[in-house]
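Let me begin by handing over the structure; questions about it come next.
Shown here: the complex without one of its protein chains, the others still in place.
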Amino acid sequence: MGKNRLEAFSDGVLAIIITIMVLELKVPHGESVEALTPLVPVFLSYVLSFVYLAIYWNNHHHMMHACYKVTGQILWANLHLLFWLSLVPFVTGWMGENRFAAAPAALYGAVLLMAAIAYWILQQLIIRSQGRDSILKKAVGGDWKGKISPVLYAIAIALAFLSPWMTLAIYVLVALIWLVPDRRIERVLATNAT
Amino acid sequence: MGKNRLEAFSDGVLAIIITIMVLELKVPHGESVEALTPLVPVFLSYVLSFVYLAIYWNNHHHMMHACYKVTGQILWANLHLLFWLSLVPFVTGWMGENRFAAAPAALYGAVLLMAAIAYWILQQLIIRSQGRDSILKKAVGGDWKGKISPVLYAIAIALAFLSPWMTLAIYVLVALIWLVPDRRIERVLATNAT
Amino acid sequence: MGKNRLEAFSDGVLAIIITIMVLELKVPHGESVEALTPLVPVFLSYVLSFVYLAIYWNNHHHMMHACYKVTGQILWANLHLLFWLSLVPFVTGWMGENRFAAAPAALYGAVLLMAAIAYWILQQLIIRSQGRDSILKKAVGGDWKGKISPVLYAIAIALAFLSPWMTLAIYVLVALIWLVPDRRIERVLATNAT
Partner (left out) sequence: MGKNRLEAFSDGVLAIIITIMVLELKVPHGESVEALTPLVPVFLSYVLSFVYLAIYWNNHHHMMHACYKVTGQILWANLHLLFWLSLVPFVTGWMGENRFAAAPAALYGAVLLMAAIAYWILQQLIIRSQGRDSILKKAVGGDWKGKISPVLYAIAIALAFLSPWMTLAIYVLVALIWLVPDRRIERVLATNAT
């Protein structure tokens, strides 16, 4: 399996997910500014999910950059990741339409948690396929972001039934943690090149 | 017709099919966990179809890897395959919304059957275009998976009006048969390279 | 403007058009086979439009194969073609839901006519950009298919208010005319290569 086709397919799926998500922003019937009010939480959910999917696209690219051979396992681990990400538009719409109510906010976190686990599995399989001197292993290093994210998601899910706003704040926090550009892989690749 | 553009177009169509299918998972109106209950069969249908389309994408890639020349016939056989696969979101939605009732379960199998036949035709055309020493022919060998799948689909369709759950079990079984990674083509290609 | 990016963008748009068209096949509410009956004309319209879009994709590829330089005019003529093709899902849905009634059948033909004109303009611009020895001009030759199609569409539109079924028959006829593989360009390219 060529790496290029895997990347192209993943990019295609991510581009479609990120774009059809906007279809949950249903055109309101009224023509006044007030008609937009019920859409505000839907819009905010959209912004959050857009950022999450953009982070995944970005990190996925960096990870694949450090992957030289695509095995059957890597291919299916990648599809597994895409599966959970494909559910983002659904949970985004449900959370937005119910103004961040408890159950939708928890389900949103559950999908993020599963996607994070799927990403971790994919990363481990690529590292294992590279043997002892795995360049990806060196690149991710301690991988504190990858380790803390699932923990934060789990806390957020548990908190959803107490305070959905705390839950939401944690989702925003995790996104911000990842938004800080991840130069680890770039740095190791640059070092190896010299 | 360049092989690359055919692959890219097929990948595009498959990526879109696999992704818009999630639009059948309509955002429920309630905000409670119970509001999700009617969506469970829709979700399970989605998982099944996601796996089927992923298998097709995977096998399609391996097959095209062993295809060196795209004739007009191969091009149209490929479009014929994409046509049947494009109906998967529709039958997935109908089966899911009617909790695996008889007619929807049978129609789901009919579309899978037509796609399997379309895949077989495409495979035959590629083999024929390669002449006597067809590398693809060597690669698929006895092709027992390709032969048993249509038979199982036909049995599943017939069973739908007796026991839709048996039908569903067969669909899951066929997916599992294919999920076992198909290393035949890879092996033959590797042998030829040495 | 690189030809590759123009091709990739056109392929992307065509792949999406051909795929979202299936969303007009709305999942019926009943679970019986009879629930599918009102969908039969929608399905037939879908098949017809799928074939038309596949023909456009195929011919577009052959034409771009004989295009070496993308000017601003060619780029906009290409977008103009994509615009009319993007309306195909809409007219397909309207024609299918109204069982080939007069006005929808005529509008379907009008969109096909505009797409045919847009294709012709694109072809002329590519030929003109190639100067006197245009390889594309040699390839399309008399271009009887390109000339007869708009005439047939115009007749079909006029007939729609008399007999929509005649109109439909003409649409099928034009599709069949184009389905016969167009080897003109391939032949001229092959001749030039020797």
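Letters are used for the chains, namely A, B and C, taken in the order the chains are written, and counting of residues starts over at 1 for each.
Here is the rule we go by: a residue touches a chain if its C-beta (ideal position, glycine included) is under 8 Å from a C-beta of that chain, and two chains touch if they have at least 3 such contacts.
Note that the coordinates shown come from a computational prediction; the quantities given were computed from them, not determined experimentally.
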| item | value |
| --- | --- |
| Missing chain: touched chains present in the view | A, C |
| Contact residue for the chain not shown (choose from C:28, C:93 or C:109) | C:93 |
| Absent-chain interface as seen on subunit C, which is shown | 1-2, 5, 8-9, 12-13, 16-17, 20, 23-24, 72-73, 75-76, 79, 82-83, 86-87, 89-90, 93-94, 97-98, 101-104, 107 |
| Subunit A residues touching the omitted chain (full complex) | 7-8, 11-12, 14-16, 18-20, 22-23, 25, 27-29, 31-33, 35-36, 47, 50, 54, 57-58, 61-62, 65, 179, 181, 183 |
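Just so it is clear, only the chains that are shown with their structure count from here on.
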| item | value |
| --- | --- |
| Overall pattern in which the protein chains touch one another (line/ring/star/complete/other) | line |
| Cα-superposition angle relating the copies subunit C and subunit A, to nearest 5° | 180 |
| Same-site or different-site touching of subunit A by its copy subunit B, using the half cut | different |
| CA centroid of subunit A to CA centroid of subunit B, Å | 27 |
| Where subunit C touches two or more other chains at once, by residue number | none |
